[in-house]
Each structure stands twice: as C-alpha cells, then as structure tokens.
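Working notes, structure below.
Every protein chain but one is kept in place in this view of the complex.
Chain naming follows the written order as A, B and C, and within any one chain the residues start at number 1.
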Amino acid sequence: MDFNLSDDHRMLKDMVSRFVREQCDFESRLKLISSEKGHDEAVWAQMAELGLVAAVLPERVGGLGGSGLDIMVVAEELGRKIVVEPFLATAVLGAGLLAEEGAEGRGPALLDDVIGGGHKLALAHYEPGARYNAAKVDATIAGGKLSGSKSLVINGGDADTLVVSAKDGDKLVLALVAKDAEGVAIKAFKTHDGFGAAEVTFTDVAVAADDVLLSGDAAEAALGRALARATLALCAESLGAMENARDATLEYLRTRTQFGVPIGKFQVLQHRLVDVCLEIEQVRSIVLLAASKLDAGDRDKHLSAAKALVGRVGRMVAEEAVQMHGGIGVTWELELAHVAKRLVMIDHYFGDTDYHLKRFQKLSKAA
Amino acid sequence: MDFNLSDDHRMLKDMVSRFVREQCDFESRLKLISSEKGHDEAVWAQMAELGLVAAVLPERVGGLGGSGLDIMVVAEELGRKIVVEPFLATAVLGAGLLAEEGAEGRGPALLDDVIGGGHKLALAHYEPGARYNAAKVDATIAGGKLSGSKSLVINGGDADTLVVSAKDGDKLVLALVAKDAEGVAIKAFKTHDGFGAAEVTFTDVAVAADDVLLSGDAAEAALGRALARATLALCAESLGAMENARDATLEYLRTRTQFGVPIGKFQVLQHRLVDVCLEIEQVRSIVLLAASKLDAGDRDKHLSAAKALVGRVGRMVAEEAVQMHGGIGVTWELELAHVAKRLVMIDHYFGDTDYHLKRFQKLSKAA
Amino acid sequence: MRLEYSEEDLAFRAEVRSFLEARLPSHIAERTKAGLALEKEDYLNWQRTLQEKQWVAHAWPKEFGGSGFTPFQKHIFEEECVRAGAPELPPFGLSMLGPVIIAFGSDEQKAHYLPRILDGTDWWCQGYSEPGSGSDLASLKTKAVRDGDHYIVNGQKTWTTLGQYADWIFCLVRTSSEGKPQTGISFLLIDLDTPGVEMRPIITIEGGHEVNEVFFDNVKVPVENLVGQENMGWTYAKYLLQHERVGIAGVAAAKETLKKLKKIASDTDDGEGGRLIDDAHFAERLANVEIDLMAMELTNLRVLAAAQAGGAPGAESSMLKIKGSVIRQELSDLMRRAVGPYALPFMPELDQLGSNMEPVGPEGAHLYAGQYFNRRKYSIYGGSNEIQRNIISKMILGL
Partner (left out) sequence: MRLEYSEEDLAFRAEVRSFLEARLPSHIAERTKAGLALEKEDYLNWQRTLQEKQWVAHAWPKEFGGSGFTPFQKHIFEEECVRAGAPELPPFGLSMLGPVIIAFGSDEQKAHYLPRILDGTDWWCQGYSEPGSGSDLASLKTKAVRDGDHYIVNGQKTWTTLGQYADWIFCLVRTSSEGKPQTGISFLLIDLDTPGVEMRPIITIEGGHEVNEVFFDNVKVPVENLVGQENMGWTYAKYLLQHERVGIAGVAAAKETLKKLKKIASDTDDGEGGRLIDDAHFAERLANVEIDLMAMELTNLRVLAAAQAGGAPGAESSMLKIKGSVIRQELSDLMRRAVGPYALPFMPELDQLGSNMEPVGPEGAHLYAGQYFNRRKYSIYGGSNEIQRNIISKMILGL
C-alpha cells in the first residue's frame, strides 16, 4: 500500500497547481463570471496546451492516462481555485465519450481538435423534470430525426458540439449534434457557482449515421462511465475547494482581531475549524477510494459514497467557513464566498446527497 | 394567552417537587433499583395519599383533574428525580383506562383502591415483534378464554391487575386479569433506566363478562387516549430529567477545576451548555403544546411532534451532560449517569424518534 | 395557563387582516412573497397607508404617533403582514432611531425628526459597524472632532442596510479616546447630502445590493445634531440594541416559508415517478424543521407573554435569535434542495421589475439558492450566534 503520488502525478499536480495560481486568480474570475462568455478562451487554450484534456484520456486516443487518479489530480487543483473553464464538460464528459473504445462515426476524429483546445463539447443528457434520475430519457431519434429537451446542460451555451442522448425505440443512442444545427434551440444562462449551462431543445434535428457515436448497451455503459468520471471530478473539485476554504479560514482566524486578540484564540472557533479539518481528511480518503475504483465492479457504490459525503461535508465546510468569516464572508468581493457557493452547488449536479445516499444503500445492501 | 400556572397547578407542582426532593433522593433510588421490588411501597403509598393518582383522573371518578397539564405538572416533577414508583403504569395508563366514561364491569369499582395506593395496575398491550406498532394485536379472546403474549409490560411484575388488550374476532377488547389468575405467566425483569417490566403470556385465561372493561370502538378510542396520556407523561418526565441534567452540568462546570480554572471558563463548554439550554426550552414548549392538545382533534400530531423532539433532544442532553462531566459521568455512583440513562431509554417506550417522526409526517400532511 | 389568544387579540387579528386585504397592493405582496427587493416608493407608499391607522411605529408611545400595540398585538400584526405579503418596513428610523430620540433627544429634535420619520420624509440608515469592528462594536474608530459649533467627522461605516435609499444616517462616532473604548462614543445624526459623505454599494454573496459602506471625509456636522450628551453614545446604542424585538425569532416568516416549502415538495416530481414530499429522506428533514418551528413558535409566545406582563426580555432574545436563525437557515437549505438541479440557474435579470425573461425550471426555483446564501447573514448580523451564546453563558448560566 502506498499513498504517495507517482512522479508523473506529482508533476501533473504541480503543473496544474502552478498554472491555476498564476492564471486563474480570483480577480480574473470575478470579471469572467460577469462576462457573457463566462470563461477565458485564452486560459482554456493554455490548459489544453498544458495537456489537461489529454491527461484524462487514454493513450489509445492520444491521451496521457485517463485513470481515476488522473482525473482526481487535475480536478482537485482546478477546484482549489474554482476554475470556470469547461474542463468538466469538454474533457471529462465530452472527450471521455468520444474516446470510448466502441465509439464510431465522425466523433473519434474530433478528438485531436478537442485535445488541442480548438473544439468544445457538452453532454446533453438530463431531461426537464427528471431531477437526478439519469435513466429517464424521453428524447427520441426516429427516422434520422432527433427531438426532445435537455436540461441544465453544463457548458451547453458554449460547446461547439453536443453529445445528445436519445432513445431509438428501446435502444439508447448517443449522437453528435453541432450547436448551430437546424432545429437546435439553446437557452444559455449562468449558474450560482459561476459556470455556464443551458436548456436545449431539439426539434426534428437531422442525425446522420455518421453522427451516431454509440448505441445500445455500449451507449448505456459509456454513459455510465462518463457520469461516474464526472461525479469523481466534481468530488475532487469539491475537495480542492474545501481546502481553499479551510486555508482561507485559518488565515482569517490568525489575522482578524476582535476584543484585542486574533479570533483564532477563541476555543469555539478553534474546535470548529478542527472539525472542518477532520471532515476534509475524510473527504480526501473517500475521493481517493472512489478514484481507485473507477474501473472496478463496485464503482458506483464508491462514487455514491463519495458524492454523498462530499455533499454533506461541502455544506458544512461552506457554512462554517462563511460563519467564521462573519460579515465579510457574505460579500461578493471575497473569494471565499464563491468557494462556498461552489461547494454547496456541487450538491446539485449529478445527484445530491440524498440521491447518492439512497443509491449507496441499494448498492451496499446488494454487495 | 397566559403561560402562568394556575394557583392549583402551582400548588400541585410545589407539592410534588417538595415530596420528591425529600423522599426520592438519589441514594434511596440506587438501593431501590438493586432491590427485587425495584421501588418503595411506602413511597408509593405516600404518593397516592398526596393525591398523585387522583391528580391525573377526572372528578367524575373521584379524581382531581386529569387534564394534559395535570399530567405534565406531576410527571415533570417525578422525572426531575427519575422517580421509579409506578406512576406511569398505575395512574396514567391503568387508572386512566378504568376511569373511561364507557368503562364497564368490575373495573371502575377498583378505582378507589387504586387512587388510594392499595392496588397497582399495568397495561399489557404491545406484543412481541410488534416493535412500536400499537395496532398489532394478535392476542385473542374467544369463548371467555384469553390467549397471547405481551411484551415489555411496564410494571408487569408488580401490578395486582393487568389491563390486557386482545381481539374478539375483529373487535378490540380491554379486559382485566388478576396477576395470579390461572394461565398467566409473568417473567419480570429490570430495565436499564431502573424500572420494572415483564414479558407476560396468557394461556386460556378465563375472562368473565365482568372482567371486560371496554370493547369495540370504545376500546380503540380509550386505548388511543391511554397511549397519548402515557406519551405525554413520558415527554414531561424527560423534560424534568433534562433540567436535572442541565442543572447538574452547570454546577459541575462551575465547581470542577482543570488547568487552574473552573472548566466553565472554557468557551467550548459554555457554548455547548447554551445549546443544551436552548433545546430544553424548545422541549418545554412542545410538551406544553402537546399537553394543551390532549383532548383536541389533532392530539396525535402534537404528541408525535413532542415525542420525536424529546427523543432527539433527550439523546443530545444525555450525551452532552455525560461528556462535560468526563470520567465521573460514566459511573454508577453519579445521579447524572442514571438521569442520562432515563433520557435515552425513554426513546424506547411508546415509539422512538423515527416512529414518531413518521407518524408526524403522515398526520401533518393530512392536516 | 391558556394557550389561546384572547377575544380582543382575535378581534385585532381580524381587523388587521381585513385592512391588509383591502389596502395592500397586489404587486407589492407578490414581490414580497417571492423574496424580491422593493423600490423605495413601494415602502413609502405602504408606510403612508399604514400610518392612516397609526400602525407604523410600534416602539413609540401613542402620544408621539406610535401604535401603542401590546407585545401580542405587535406579534399578531407581524404575523398578518407576513402572511399577506406586506413588506417589512425598514426599522432604522421607526424602531431604532425613533425610540432613542424619544428617550434621549432634545425637544427640538423630537419636534423635528419624529414626524419626518413617521411620514417618510426622512429615510434613515444606521452607522454602527465599521470594517474593523465586527462583533467588537466598541472598538469603532470613526472620529468626530469638535470645531466651533460643528463636529468634523472622518472615518468609515459598513453594513449600512438600504443606505442607497437613505437621506440621513445615525452614527456612533468617537469623540474621545480616553478611558475604556465605550466611554468616548457619541451619537450623531448626519445628513447624507453633506459634502464629504460617500455611499458605496456592497454586493452580497448571492449578487444582491442591500448593504453599503459609507465614507466620511471631513464631514461638517452641526453640534445640534448630537443626541443626548457627548461621550454618552454607548448608553444610547445599548438602549437601541436591547430595545425589545418581538420579531427577532422570525417565526411568522418561517411559517410562510414552511408553507411554501411544503407546496413545492408536493408539486415536485422526485424524478422516479413520485412526489418529493413522499421521499423519506426529504420528509424527515421537513418534519424535523416543522417540529422545531412548532416549538419555536410557542417559545416565542412564552417570551412575549413575559414581556406583556412587564418582564424585560434579556437573554431570551439571544435564545430566540439563535434558534430562529438556525430554523430559517435550515428552511432555506431545504428550499434549494427541494428544487433539485433547478437551484442552479443564476438569473438576477429575471427578478428585475418588468423583466420579460423566461425562467428556467419551475417558477421561482432559481431564487432559492441565492436566498440560501443570503440567509447565512441571519447567524452573523445583529451580534453573531457566537456572541449570543457568550451572552447567554454569562447572563443565564453565570459562566
């Protein structure tokens, strides 16, 4: 047993860490989230150039790894500075699907451009009213025409190509649709945590054979893997964001004085920060475990354990950090406020604490 | 709106309070719970003489009140000193049933003796494996013969007469059975909180027409009222015990020194005791509310709210009080340890927190 | 013991309810119920409407134009207002400054300021907190130096709620640095139009503008704007802070939120073919907070009854503040969870008056995450819950 990062992972981690420190500072983020685009194309290009898309893809398609730990290492560092560039949508979800072994048609050929940062993706899967139920797909493909609605598509307003799930009869299909294809209506908006998303409607959109990426059992399995990878990435992002919140709070307790002493001298605040630290260590453990199980048979049990714990601890860390900061903690100008928002909103993507607790119960009982 | 006790209630409260302080001291209790009998007959006789049985019965049968507030006032003061005499079993449950307006047969005539302390009762209702489900009655009365098993009958080993629930066909019957009747097997034991209980088996026990106290809808309604009264009494006992735990802990924080100062100087302990106090105030409110609703249409919703909150807060108060006492808090010699046990074990009678939360949900949604 | 309202109280409730039904404009009620900001004119119009019944200033004696409500009447009035969606009038002039002027102001100040507060001529804001002071209010640094018949004020105030609408600010300023920090503080009234005053918005975590910071750069304030005596301001400030706050627990608002939450949970698909309200995990949280709120409401009434009987609520206010904020925060957490993924959209434009933007997801869903973040302030402002626990520990427990 060995919990040290390999030299490669250590280098990857240091590289991402340095990059986000230098390029993804909070002042820039504040400007970006108020801009129409919502992120910085130049930063995304650099991220691609540094190999952050490649890092989470297998060597078979020109990637550099694609293991659970690869995803965790990159996502944790991005989470630490709550980076808004579309890593999750384009690299983890979109490129991950295009890189599936069974992928066919025009999709795989797009990968080079995606890895290079020249082409962005989004997965249009969850549907309105489905809440967190990933199995509900009412969109249809029939006679080469796609129709249906997709909800809260992450990066949906910015992606060049959408990977869309739909049913062809009983069979699940994952198809590629260009953002400007005829019959595609995209309503883009921002989210509370500073990201971009969209409601997307497809009305008789033409889908050629070449557009079909995966279908049937292969599509089901690939979708399961993609959602698992995205869940892991979100958990790791949350871990990075938690550590940001912890460090900021520790620094605040050390420097903010009240009644003539640093507030870190108050035992109540000390003990609460200790509990925050304990829980973050627990989150690191469960995310590591989930990362190690990404290709295992009991993958989903471990991912649900991780997402449920991340949801619970994320809320606790956000609330405690804000509370210990006092008034300043609820201001837009403070990085911590945005970190707290990301921590809490992560619970609303890919299933919340309750959803994953229930899934864990079911899978744990079966095991 | 007026939250002051009436003069009568104030006098009743003071009387019980003085009595338990003088007669139910902790040293005596320690001896009693290790004795075979488990309580003090002389103390019970005095309690009856003071009118504590009468206090929870209507004037119609020679009682002095019987309102929710009467039960609350007496039970809270008994709970404060975790009094082990069989008030709940004999007065609240047993005598309460005998005093029902529709009660028939030989039961009502027993009341004088019960009120005087000369005759003790127990309700044999819950059945093995029923958990907290009060609706499950498999015991039967057929052809004048009672058969079945009853579980965790409070005061079952000590009562002179058992009030037994059974089904005559589809009809619920409440019948009186003498403890030494032929076919009654009583296995008595103590509980962790120092009370007496018994498993009771009935094998073809003769039940005459005169033994039948209530039957049919009247029995169902009376049983519901009895369980509601008992639940209220337990909630009020818990409130008294909580205040005991709070006072003991406050006193300990003031007097126990560590590192050269009273431990009450440590902010962490201060804040935790404050939270304990806040929750106890909440419990006082919900018990008051439940007491005021004892004869209302939404009685059970309020009783379930009270029992659920009492269960949650009881555990918290017990655990915090023990923790703040440190090592001494987990010793048999300390009154607080027994108060803590009572607080926690109250959750195991008449439905625990989960049971009552669920019942509350159902009743609250219907309302 | 009697847990029901008296006949008089019930009659009063009916009177308030029918007045609100008749007079509260529906566009104000709708926005208030949705938790959206109002325009200054909306507040002023509503204040004028209420003052027809002399129902505006609950902390003032009748002879000064106050309502003269008993504690229970105040409570009932607040409940009915929240239920109807009437806006809560900003407390700065009506509940804070007014009582201080009545208790400590000169006759001229009473004659001049009180009527202007009542009729809305002057909108007041509060200048207590400073960037460095936080919970340690007495450490404030804004200075007022006497220069002839003026004070020259320099410094900075913060967390000035609705300062963007205000005409005047009442300030705690340091007029002496001798002795304990509390002893050199004075209570000063400042016209925001005076040269050298600058108000800047503070945007809060969820993106809203309800608080401000105020800068004072050699601001000349006439000495007649001093309330009471120089260096006695701390006494007045404490009087103001301790002034009974019937609504501190926020029970009325919490009950409305609970109703809304139950409606949402009943209307929301759980994604698996059922309703969210039947989801055991969600229902358990809902039941727990509902029970807490039932208890809280009675706790609040118990404190009110004590106040009605002439008792002065001291540490009880701290208890109500803590538990009330915890319950309201828990409700705001359940609101955002209830709408699931539709808590994500951030659409402030949608909430602007006259917006014809289309919402994402069920109506109002996009508001709840923002409200959840905004409601973190409940346990911070007005003396954080940690400070309240310190107070209770000292006052009730003697620790």
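By our rule, a contact is a pair of C-beta atoms (placed from the backbone, for glycine too) under 8 Å apart; a residue touches a chain by one contact, two chains touch by 3 or more.
Quick caveat, the model's predicted, so the values are computed rather than measured.
> Would you mind listing the shown chains in contact with the chain that isn't displayed?
A, B, C
> Could you tell me which of A:I33, A:V53 or A:L69 touches the chain that is not displayed?
If we include the chain that is not displayed, A:L69 is the one touching it.
> If the hidden chain were put back, which of B:N4, B:S35 or B:T331 would touch it?
Result: among the candidates, B:T331 touches the missing chain.
> Out of A:E22, A:E182 or A:E281, which residue would touch the omitted chain in the full complex?
Hidden-chain contact among the options goes to A:E281.
> Can you say which of A:A103, A:L309, A:I328 or A:L343 touches the chain missing from this structure?
Among A:A103, A:L309, A:I328 or A:L343, only A:L309 touches the chain that is not shown.
> Which residue numbers on chain B touch the omitted chain?
Here the touching residues of chain B are 126, 128-133, 136, 151-152, 187, 189-193, 197, 199, 256, 258-259, 266, 268-269, 315, 319, 322-323, 326-327, 329-333, 337, 340-341, 344-345, 347-349, 352, 354, 357-358.
> Residue by residue, what part of chain A touches the chain that was omitted?
The list for chain A reads 1-6, 9, 69, 250, 253-254, 264-265, 267, 269-271, 273-275, 277-278, 281-286, 288-289, 292, 302, 305, 308-309, 312, 357-358, 360-361, 364-365.
> Suppose we count only contacts with the excluded chain; which residues of chain C make the list?
280-281, 284
One rule holds for everything that comes next: only the chains that are shown with their structure count from here on.
> From the mean C-alpha coordinate of chain B to that of chain C, what's the distance rounded to whole Å?
Distance between chain centres: 43 Å.
> In whole angstrom, how far does the Cα centroid of chain A sit from the Cα centroid of chain B?
Averaging C-alpha atoms per chain gives centres 53 Å apart.
> What whole-number Å value describes the gap between the mean CA coordinates of chain A and chain C?
38
> Please output the residue numbers of chain B that touch at least 2 other chains, ranges allowed.
Touching at least two other chains: 267, 271.
> Residues of chain C touching 2+ other chains?
386, 389
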